[in-house]
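What you see is the complex with one protein chain gone and the rest in place.
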Amino acid sequence: MIALKPDFCDVSLPDANYSMEDYSSSKARWCSGCGAHTILHSVQKLCQEEQLPPEKTVFVSGIGCSSRFPHYMKTYGFHGLHGRAFPVASGVKFRRPDLHVFVVTGDGDCCSIGAGHWVHAIRYNMNMVVMLFDNSIYGLTKKQTSPTSPMGTVSNTHPAGSILPPINPIQATLGLPNVSFVAQTADWKPAHLHATLKKAYEHPGLSFVRIVQRCPIWMKDSYEPTVKDPDAITVLDHENGIHLEDKDLKKFRHVTNHDPSDILKAREMAEVVKETTPIGLFYQNKEASRYDEYGAHNLGISTEDRIAAVNSLMDRYAI
Amino acid sequence: MIALKPDFCDVSLPDANYSMEDYSSSKARWCSGCGAHTILHSVQKLCQEEQLPPEKTVFVSGIGCSSRFPHYMKTYGFHGLHGRAFPVASGVKFRRPDLHVFVVTGDGDCCSIGAGHWVHAIRYNMNMVVMLFDNSIYGLTKKQTSPTSPMGTVSNTHPAGSILPPINPIQATLGLPNVSFVAQTADWKPAHLHATLKKAYEHPGLSFVRIVQRCPIWMKDSYEPTVKDPDAITVLDHENGIHLEDKDLKKFRHVTNHDPSDILKAREMAEVVKETTPIGLFYQNKEASRYDEYGAHNLGISTEDRIAAVNSLMDRYAI
Amino acid sequence: MSDTTQTIPSRQTSKAERKVIKEAIVEIVSDSGEGAQKCGQSLGAISAKMGNGVWTVEIIPAEIQPPARSKAGASGIRVRMGKNKITNMGDHADLVVALNEQVLYGRIDQEAYKPGTILLIENKWATHNEDTQKDYRESIERFRKLGYLIHEIPMEKECLKVVKDARKGKNMWVLGLLCSLYDRDLEIAASQIRYIFRKKNEEIVQNNLDLLHSGYEWAEQNLDMHFTIPGKLSDEDFVVMNGNEAVSLGVMAAGIDVCSMYPITPATSATHAMAETIESAGGIIHQAEDEIAAMGFAIGSSYAGKTAVTITSGPGIALKTEFIGLAVMAEVPLVIVDVQRGGPSTGLPTKVEQGDLLAVLYGAAGDAPKIIIAPSTIEECFHYIILARKLAESFRSPVFVLTDANLATGVQPFPRPKIKPEWFAGPIDQTPWKDEMKPYDWDADTGLSKRPIPGQKGGMYTLTGLAHDEDSHVAYDPAINQRAAENRSRKLAALGQTLKPPVVNGDAEGDLLLVGWGSTQGAIEEAVERAREKGAKVSSLHLHFLSPLEPGLKKIFEKFKKVKTVEINYSDTPGNPLITSENRRYAQLAWYLRAQTLVDIDCFSNVYGQPISPFRILNMLEKELDLTLTD
Partner (left out) sequence: MSDTTQTIPSRQTSKAERKVIKEAIVEIVSDSGEGAQKCGQSLGAISAKMGNGVWTVEIIPAEIQPPARSKAGASGIRVRMGKNKITNMGDHADLVVALNEQVLYGRIDQEAYKPGTILLIENKWATHNEDTQKDYRESIERFRKLGYLIHEIPMEKECLKVVKDARKGKNMWVLGLLCSLYDRDLEIAASQIRYIFRKKNEEIVQNNLDLLHSGYEWAEQNLDMHFTIPGKLSDEDFVVMNGNEAVSLGVMAAGIDVCSMYPITPATSATHAMAETIESAGGIIHQAEDEIAAMGFAIGSSYAGKTAVTITSGPGIALKTEFIGLAVMAEVPLVIVDVQRGGPSTGLPTKVEQGDLLAVLYGAAGDAPKIIIAPSTIEECFHYIILARKLAESFRSPVFVLTDANLATGVQPFPRPKIKPEWFAGPIDQTPWKDEMKPYDWDADTGLSKRPIPGQKGGMYTLTGLAHDEDSHVAYDPAINQRAAENRSRKLAALGQTLKPPVVNGDAEGDLLLVGWGSTQGAIEEAVERAREKGAKVSSLHLHFLSPLEPGLKKIFEKFKKVKTVEINYSDTPGNPLITSENRRYAQLAWYLRAQTLVDIDCFSNVYGQPISPFRILNMLEKELDLTLTD
């Protein structure tokens, strides 16, 4: 990320050579086989590759299985309220350009109770990586319908099957102003997952990454076919897209070319591409205006100048 | 609207011949020249034309200048909380298919504090008419930036001009699942406004109508050019679109053909069409699933049957 | 495999000497997914059928799938069964079956056991891999030191004689073992198993029956501690369920059309319980996008004549606060069930606390009087929902029903309610509205008024959260706001008039009166009873109406030397650094009663996230009255 000039003296460089251990704290308490484990590993690897100073890195989450994520990182973390990760993360970043901010949110956390903040976070386009852990279900609270549950999903709140078509987080995000980075990947495609997170990290602005995530406990039936079926996924490929090594790209049967600068085409791609789930970079725009740059534009003003400013306003009330 | 079988005996027909007076209560207290006045008139006219029984008609709003609307109708009304018109209206409609429900909301009410409910109301697609009074400003609270304020808008919270690009309510709505009717019109084009409201009323599902609204008090400069400039508007025209009499259509300099069944094209059109504001019907789908039909599917179950059902569940706990 | 009927040994022939006991507290603990809960629920059901009083409560780990053999992973159940009615989970367990030894540590921290508690521990770990063996041995040692009586049981080994996969069936083997130890009727046990597995194929049913008998037999042959708990069979029909299930049945039996909710622990299971049935009972569940929307949706539905219920817990109440203010201001009838959990904030999501009383009373800005009731038994959880809807409509007001995680997960048998037609909401009134009547035609004495419902000709009005007059018109005259506030307050006073002073449990005067509300009634009254048997001059009072308060409290309090509330929420402990009577944070009911009655009411409360046990209360009474009450 572009780190703007911090507003305090400490400018010492990060200690070199952080190892994986420097990013992992207590053992992750997700169920065995939970897709979150692979994502955690990929994120820790990313931090290590980018040598992010743990003390300059903050993971902000809401509430949910996925939102336990920060507890398993050895960085700063904020495990806040259900649906409220976005405003907290925005507040963290606003005056701290020196911090690397990551948001971890779930499909209920982001698309249901957090939907309003989601809309506005995209618009703020602050420099951070947003990972939507989309298991299409409420995991932590034990299997209730989520806004991304496929129509007909049998859950504890809809035992006869859910009745509404799911939100398409990609399509919804592409309809929002100032959107600058929208990608989709899957937890069981480690190479693609990692390449996507890397690209997201490098993007100057808010990168929204929907990670299709396995929940073996509640959603076995819904994800297993997708995971097994080699025809279930189409990779969106482009020189400006997610970069995969040839050997990794070859593993996919369906690959389509998509130019991430074309938002109209992106919206077309966001719908299921002939019976398959598209993964890759849908859209990127490095020029979108950034609220975090505004937030950092007047850092480091001296106390003298602050006093002068207060006095200048005080003068207006002088008699 | 399709009125499903109500769950109670009263099936008496509405008294014939309601006049305009039957829909108007106390004098509207909006500023003179406020666009809301013309919308109020058009809505009252619509009610009269459709002979809606005032007691079967409910106007639900949030908080704002626009949300004062229900007080000026002589129907049932619910002037609720800021940003919460959607959930209240959905609750009103859920078990009352016999009621005609209208939602009146402002750009702050809907797109800022109400954004999360907006996303989900579109998805529920319950049979109601939603009118977004978009004056691109917070009117009632005296000129703060709204999410639809054009970038650079000078307001009391952004005296140096707002820094973020505005939400495009049409584009955002078109990105949501189960969307079934999206139109745009302007308060100062009475014929188009009225035709749009009529089309919206006839639509079976949630019809989302963004009404560009004049606020002479706070936004004179921003709307006056548009109102005066005959080149400022492009009409989206189609046999399945908003029907205008030829004489009315002729009044517009720019008319483009747009098929409201094509959502991809609709998203293209939603962006400013060559420097002008498009008005008309962007998208309509009468087949989208309707949550209000689900809400009405089991009305009128007899007490006997209810008791039987309770006992059947009670049996599971019997020892 | 032997056929069931033959293998049932008639109890007469049993070699074991059976000790007659008044009650027993049994726990089955394991990693989650080992079926301990099913085993315990069955034991409870069997005992209830045999005419015993029963209370069972689940032991739930914080994670969905915690690590195996871990302290935090304890998943299981406690079953308390007795000769008489059982109203709470009791004190220390008498006997514990543990499928591994590690999970016991969590329970030990929670002081669930005492020296003398019998532990039956799966012994396969003794021969497992090295580390495990070591852990196992060390633990056994530690447990011995703590004074527990330990029996190492070859559960897995025995099960494998009957089935291939022991993990799947061990729970029914344990059930058999417990049936032997506590003299449970095997016929009833067998039919219970057939009921549980009614949807499974015959082979599975037979396997489980065989496990049952194998466990029973093994215990008969190898253990020499056999008890019997006399039960008084009644021909009355009973149902056994937890408080959330009772709430869900109450919602349907109240004829409530709309249950508008957003998932949150520990409230959600109430919705789960009705999800399959409610539509045939004429209602629908709306899972909203968040708690604010759930509340708004419910209010909209109530406004349109269909009085709705919304079910949530602390964090949800916080989000509903603004809408609660609107419901009070605009007088919208509505039922709000708050299944309280540990706070503040996300706190202890699966644990009990009575921490929302003040938030519900005072959460909204301005003066927002509303009705608040609190059931104290599983049975009341059912009936109070029916009561709540009626109150909401009669008093044109939101009604809060405060339960908690203790009631939500506690399971108790009670007489099966006969569903009455008059419990159900009638069809909404669509007759023309009397022209002269205003939408807020406040009665001068009671503040009550009749509300127009959309569809009623001539009743058209615009509901508003702004200060409004009788016509629901926005108030410009300052006097209106005062008048309207008086009327809203008067409604509560009017309801209060209809309430009788609460009845004291024990003598009407004495040294100490304990006051409680909600789920603690059973524990308090049991402790009082045990203390009185030992001559303590202590009585108790349990409040069910919290707003308005039940009348005559001050009079009752003045008859006692001291009054003290017992609550599951936070209060400063006198003697803590810097705490004085003037700055002390009191338990919530204590605080409220002090303000209202000016009686110097003390409180005994804590936030361990556990139900308060009779034992803890007795300990407190010992200090309070200096007597020896615990043996």
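Read from first to last, the chains carry the letters A, B and C; within each, the first residue is number 1.
Here is the rule we use: a residue touches a chain if its C-beta (ideal position, glycine included) is under 8 Å from a C-beta of that chain, and two chains touch if they have at least 3 such contacts.
Just so you know, these numbers come straight off a predicted model, no measurement behind them.
Colleague: Need the list of shown chains touched by the one chain that isn't shown.
Modeller: Within the full complex, the chain left out of view touches A, B, C.
Colleague: Of the listed residues C:Q110, C:Q133 or C:N222, which contacts the missing chain in the full complex?
Modeller: Considering the complete complex, C:Q110 is the one touching the chain left out.
Colleague: Check the options A:H117, A:K189 or A:R214 and report the residue that touches the missing chain.
Modeller: Of all options in A:H117, A:K189 or A:R214, contact with the hidden chain holds for A:H117.
Colleague: Touching the absent chain in the whole complex: find that residue among C:V79, C:I140 or C:L319.
Modeller: Final answer for the missing-chain contact: C:L319.
Colleague: For a quick check of understanding: of C:I229, C:A359 or C:I612, which residue touches the chain that isn't displayed?
Modeller: The single option touching the absent chain is C:A359.
Colleague: Given the contact definition stated above, which residue among C:I28, C:L43 or C:V328 touches the chain not shown here?
Modeller: Only one of C:I28, C:L43 or C:V328 touches the chain omitted from view, namely C:V328.
Colleague: Spell out the interface residues on chain A facing the chain that's missing from view.
Modeller: So the residues of chain A touching the unseen chain are 7-10, 26, 53-56, 58-60, 63, 70-71, 73-81, 84, 86-96, 98-99, 116-117, 119-120, 294-295, 297-301, 303, 305-307, 309-314, 317-319.
Colleague: Provide the residue numbers of chain C that touch the chain removed from this figure.
Modeller: Residues of chain C in contact with the hidden chain: 62, 71-72, 106, 109-110, 314-315, 317-319, 321-322, 325-326, 328-330, 340, 342-349, 351, 353, 355-356, 358-359, 361-369, 444-446, 464-467, 474-479, 481-482, 485-486, 489-490, 492-494, 496-497, 548-549, 551, 553-554, 569-570, 572-573, 576-579, 582-583, 585-586, 591-592, 594-600, 606-610.
Colleague: At which residues does chain B meet the chain that is not included here?
Modeller: Counting only chain B, the missing chain is touched by 27, 29-32, 63, 65, 81-83, 108, 112-113, 115, 138-142, 144-145, 147, 156-160, 217.
The criterion applied here is as follows: only the chains that are shown with their structure count from here on.
Colleague: If you tally C-beta pairs in contact for every chain pair, which pair wins? Let me know.
Modeller: Highest contact count among chain pairs: B-C.
Colleague: If you average the CA atoms of chain B and of chain C, how far apart do the two points sit, in angstrom?
Modeller: Chain centroid spacing, chain B to chain C, equals 44 Å.
Colleague: Distance from the CA centroid of chain A to that of chain C, rounded to the nearest Å?
Modeller: Chain A and chain C have C-alpha centres separated by 39 Å.
Colleague: Could you state the distance in Å from the CA-based centre of chain A to that of chain B?
Modeller: Once rounded, the distance between the two centres reads 33 Å.
Colleague: Would you pick out the residues of chain A that each touch at least 2 other chains?
Modeller: Residues 112-113, 115, 147.
Colleague: In chain C, what residues contact two or more other chains?
Modeller: If we look for residues of chain C contacting two or more partner chains, we find 276, 279, 289-290.
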